[in-house]
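Here it is: the structure, laid out below.
A single protein chain has been omitted; all remaining protein chains appear in their positions.
A and B are the chain letters, set down in written order, and residue numbers restart from 1 in every chain.
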Amino acid sequence: MHKPAWHIPPHRNPQLNARGELNHLLSIDGLPREILTHILDTASSFLEVSDRDVKKVPLLRGKSVFNLFFENSTRTRTTFEIAAKRLSADVINLDVGRSSTAKGETLLDTIDNLVAMHADMFVVRHAASGAPYLIAEHLHRIGRSDVHVVNAGDGRHAHPTQGLLDTYTIRHYKKDLTNLTVAVVGDILHSRVARSDIHALTTLGTGEVRAVGPQTLLPVAVEKMGVRVFHDLSEGLRDCDVIIMLRLQNERMNGALLPSAREYFDCYGLTPKTLALAKADAIVMHPGPMNRGVEIDSEVADGSQAVILPQVTFGIAVRMAVMSILAGN
Amino acid sequence: MHKPAWHIPPHRNPQLNARGELNHLLSIDGLPREILTHILDTASSFLEVSDRDVKKVPLLRGKSVFNLFFENSTRTRTTFEIAAKRLSADVINLDVGRSSTAKGETLLDTIDNLVAMHADMFVVRHAASGAPYLIAEHLHRIGRSDVHVVNAGDGRHAHPTQGLLDTYTIRHYKKDLTNLTVAVVGDILHSRVARSDIHALTTLGTGEVRAVGPQTLLPVAVEKMGVRVFHDLSEGLRDCDVIIMLRLQNERMNGALLPSAREYFDCYGLTPKTLALAKADAIVMHPGPMNRGVEIDSEVADGSQAVILPQVTFGIAVRMAVMSILAGN
Partner (left out) sequence: MHKPAWHIPPHRNPQLNARGELNHLLSIDGLPREILTHILDTASSFLEVSDRDVKKVPLLRGKSVFNLFFENSTRTRTTFEIAAKRLSADVINLDVGRSSTAKGETLLDTIDNLVAMHADMFVVRHAASGAPYLIAEHLHRIGRSDVHVVNAGDGRHAHPTQGLLDTYTIRHYKKDLTNLTVAVVGDILHSRVARSDIHALTTLGTGEVRAVGPQTLLPVAVEKMGVRVFHDLSEGLRDCDVIIMLRLQNERMNGALLPSAREYFDCYGLTPKTLALAKADAIVMHPGPMNRGVEIDSEVADGSQAVILPQVTFGIAVRMAVMSILAGN
């Protein structure tokens, strides 16, 4: 029987060191509220760095940060590369698809080699849920807790920096989370963003978190994550303060789970009309890249309630905060 | 009816800011002589930097320069990467072919995202004429005149840094342009280099600019660009001071426009014999990469009149000058 990777029990969560400090960022699940708040507060202070004339601080100077993207994502890799360079780190992008793993080397042999080259941090993206955990546990086993792992997205499991930047964005616009209603809309079943968002929002005590989507695109027993389920978009959006639209993966569109992109848009696409059901000052978020006309109408995406580009700006600050905290600054 | 992109009227040219200073480098066409001269003069001062033991100046320190090469060109990307690094910028190469655009994101969504990451400059290469204009106009529309665009080659339209470095080279070897005869030879129809060269040379008051090539490879009404047309190579080269050979794109060679590479070489290839028709001190230029034995004989390419490699050296200095001027130094 399939046991989802996101059910890894907290006591095996290797994210914290013996003093309870963040040693790896693998998942929002299992992180205490204090650590999330510390990251968000630190990000605030980095937001200003990207506005400077010289966008650079020397906090990671002389550190070697490796981008290990086993699954290709130019945009996410770029955000980590920028964040690391603004911290003055040496960044090495490994085109892992074409490297030694292709020559039959195991993932952990690759890691051992990079550790032997004195790597300080791995930013890992992998199609398999749990790959960053595997690496973190291996580092623990070989006694190298001075090398840090940041999960940049693993399978359907987690995308913790996205969860953090989304929370940062909400906190930025809405201040107090306790009275908010936040709707996460779309393909929650396949979305690591949704899972990380939901964990971050519930940990920080958000008033109500809603999961809105068709039955076929919601995980079984999703209620156990602390969300209220809606299959009807209008009901799900009613009186919301925040709407997080998820990207519909192209590969789902012609599959068995969905009739067609057009029909999806008719039922779950965010339009000015459905947006009007939310509160008048509701904000609209999207992790990008957007499928305009599939999950979101261009009028909404470019409208005054959208905060999709500020999310990107906050994302750099959040990643600088995470890297800086892990490196012990 | 097809209206060539290079007929964008000057009053819509978004290259200059309200004070008449260079804000983007999109095309030589539409730039006043003073700005061209200012770039060339600035390049002179950067030439010395690449000769230093420590080839670095801090003018772009902490700036984020994005190489957006929608059309692959390792060589041109490398020249911009070197120029930016010698100015101490953080350079991020985006492998755009494999990025979000492939996931259905629009060009302007990609730009908006990078602007949200606090990009300072985009170096753009695109197979479509006008793509860098589109980006510059978008930046103007969203009020971000602090973000700059450098056109690194767009379709058949323009390759302005090549036009500038070619002009720099001519000025370096021949000083005064007003009495010179310059022949541009080859496939002018498909060449953005030719268009940028011709605009730069005529703007700077070159004595005579000649367009030399077969009828099928010259634009209709090319005379309107201020050139004298020759279909015969010998006549076109006679008494020239400067010969700019164009690269014959491989894809033209077996097409309807040309009988064969061999026949092209016989009619339009530069050999010691045809070179002898030009002035004794004529210089030979080529934007590279050369097709030896197609548009140019190896004896000429490696001969004493060739200044093809100095063009490359000057190209770095010109790109440093452009980036530095755009960044406001």
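Rule of thumb we're sticking to: contacts are C-beta pairs under 8 Å (C-beta built on N, C-alpha and C of every residue); 3 or more make two chains touch, one makes a residue touch a chain.
Bear in mind the structure is a predicted one, so any value in this text is a computation, not a measurement.
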Ask   = Of B:R33, B:R52 or B:K273, which sits in contact with the chain we cannot see?
value = B:R52
Task = Using the definition of touch stated at the top, determine which of A:V57, A:A83, A:V96 or A:M121 touches the missing chain.
result = A:V96
Note = Residue positions on chain B contacting the omitted chain are 50-56, 72, 74-75, 78-79, 81-82, 85-86, 250, 288-292, 309-313, 315-316
Remark   = Across the whole complex, the chain not displayed is touched by chain A residues 61-64, 90, 92, 94-96, 98-100, 103-106, 109, 112-118
